[in-house]
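Structure record follows, encoded as structure tokens.
Excluded from the complex is one protein chain; the other protein chains are retained at their positions.
By letter and in written order, the chains are A, B and C; residue numbering begins at 1 in each of them.
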Amino acid sequence: MIEPIVKGMTGDEAVAWAAKQINPDVIAAYPITPQTIIVERFSDYVNDGLVDTSYIPVESEHSAMSACVGASATGARVFTATASAGLALMYEILYVASGMRLPIVLAVANRAFSAPINIHGECTDQMVCRDASWISLFGESAQEAYDETIMSFKIGENPEVMLPTMFGIEGFIVTHALERVDTLPDKTVKEFLGDRRVIPACCTFNPFAVGTFGSLVLQDNYMELKRQQEEAMQKAYHVTKNVMAEFSEISGRDYEIIEKYNLEDADYAFVSYGATAGNAKAVVDRLREKGEKVGSLKIRLYRPYPVSDIYEALKGIKAVSILDRSATFGSPATIAQNDLAAALYGKKDVPTLHGYINGLGGRVLLLPEIEQVYEQSKKYHEEGKALTQDWIGYRR
Amino acid sequence: MKKKEIPLDIQKWHINKWGTEKLPIGGAVPFHSSYGYKTGNWSARKPFIDQEKCTGCLNCFYYCPDSAIEMQEIEGKYVAECDFNYCKGCGICVQHCPVNAIEWTKVRWHTK
Amino acid sequence: MAKIVDVRINGRGGQGAVTASRLLAEAAIIEGQYVHAFPNFGPERAGAPVTSFSRISPEPFTEKIEVYNPDIVVVIDSSLLGDVQIAEGLKPGGIIICNYEGKLESLKHYFEGVDSKIYKISGTRIAREELGINKPNMIMLGALLKVVQIVKLESLIKVTKERFKGVIGEKNSKAMKRAYNEVTGNGTI
Partner (left out) sequence: MASIVDVRINGRGGQGAVTASRLLAEAAIIEGQYVHAFPNFGPERAGAPVTSFSRISPEPFTEKIEVYNPDIVVVIDSSLLGDVQIAEGLKPGGIIICNYEGKLESLKHYFEGVDSKIYKISGTRIAREELGINKPNMIMLGALLKVVQIVKLESLIKVTKERFKGVIGEKNTKAIRRAYNEVE
């Protein structure tokens, strides 16, 4: 373990600082609240000569991701960041990045979608990209924002994986909030990531191996190439586990693809991701003081979905309250509940699932309200209700 | 004109119908694979280059979208020549020739 | 859990409320404490009422929730007293520290019926005299640390000097120390 350098940083600053230490070859980004500080800070570093990154100021997020695709195809290490509407504008190119198997890293400052216009935290923007064949991580705090920036490069650039990675931190409550961040020395970050990524021979523009990228592939080969992506996704699961174990060793912070909190003897549990998971843990502490047997599960790696880990963690628990800070409409369950239900279906000793859409557009769900969520799920479970979904924390 | 052939390993890719395990990741197509697609018989018209008039300015060489124009050395002078195996007959070279050395003539497929 | 201290700073845009809550948190960090500090995000504008928060705890905590029930409220600008509900959400027995020129008694009129300890400091006057400009944000923190020692004054001075290099940092340090000594109120100091 390496002695950390303690700093006070907001989530965005932590991402920018990690990016500075990584010193990527190319950054192409367009500012959007609440991601702005990442871009601002990093352009300061470029201006001050602290990094030798090529910074491409683009005119939109669509262009930002397009520039990243081009840069990454040459074998460069590429980073970008966006939020909400920006991510939606990138959506088309997200599939190009993953289809061309380019390990771009994207920081998402999770923010609600318009309309009505809203700049505050909500994870819907990242959730709607979960089928884009991007590895998807969620961060709870500025510390995790820092760590996941570094780990994302290592996961995506693994020659077995070669997929782009996005990680989300919630707008304002993480991106703009100052927290204690234990940073690593520059040298350690450089050693952890290695000099440059391994470049598979025919997968990169260079004068010695000319090739065609993103060519027209119709019925004949398209499905084989998509299946390659799925197999890479499955490998990404193991690679992420290894990278997190390796990172835990050097940083001294325990990283796992899911985080279990007081789950061993729990009868009831919360399942959440991102900053909400921190609140859930605080509520678990409060409920434990009252003698309730309750625990919390945080999903850090959302794609590839860690099915077996989650099943092992939730086996034997009676009921689960899913705190889902993302919106879905007319769906049989909330977004996280959908995946969880699919992961647990047909297995033995599985809990009943109760999904709660909360915290949209930065709405705060106070700790006593989360306690009510717990009481509600408990009641539902005792009434024998199997799969319920509900909205919480809004006025009738 | 030099012989254009697909590299042997890429020929196998087509013949053996490679699957997920063998196809290059990301659908990156290796170089020279396009030699296999002889699209020359798609065309309704063909360019015929008058090598006497050709000044070797390279305009047609650069503008040809199928890289069907090749420069040949004839008596110490470089002149353009069209490889009809790959020419789709778009006529761009005709438009770009500054000395009107290229004639665009109709081809009749059915009389082949 | 009970050790978490929530501080709310009420000020006006441009007076440095956000900087103050940030520096307070940074001072806590260099002491090894755990923090979560953030402004109340919204449409900010010079002169508009703004709030900013610091949540400080000697032990790690996980909650990521805005501060609705602060333990301490710091008021940087006395003109807010009539406009804004300063004591809103304040925990019973909480602390209010106000930049106020008048007498403590007249300040108390603003908080009738509020279960709180009230302190005052002539922040604006100190700022005029020590800094030459009306930026009483750091001065209010100096006063705060006298009332409740959530962080050490030395730590705050250290981060202040890091943030404001050279003469401005020196002046602010001096002003903070003066505020530390001049704060008055109705609780034990």
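Convention: a residue touches a chain if its C-beta (ideal position, glycine included) is under 8 Å from a C-beta of that chain, and two chains touch if they have at least 3 such contacts.
Since we're looking at a predicted model, the values are computed, not measured.
In the complete complex, the residue from B:39, B:55, B:72 or B:85 that touches the missing chain is B:39.
Residues of subunit B in contact with the chain left out of this view: 39, 41-44, 88-89, 109-110, 112.
One rule holds for everything that comes next: only the chains that are shown with their structure count from here on.
Work out the mean CA point of subunit A and of subunit C, and you get 35 Å between them. Taking each chain's centre as the average of its CA atoms, subunit B and subunit C sit 76 Å apart. Separation between the centroids of subunit A and subunit B, computed from CA atoms only, is 48 Å.
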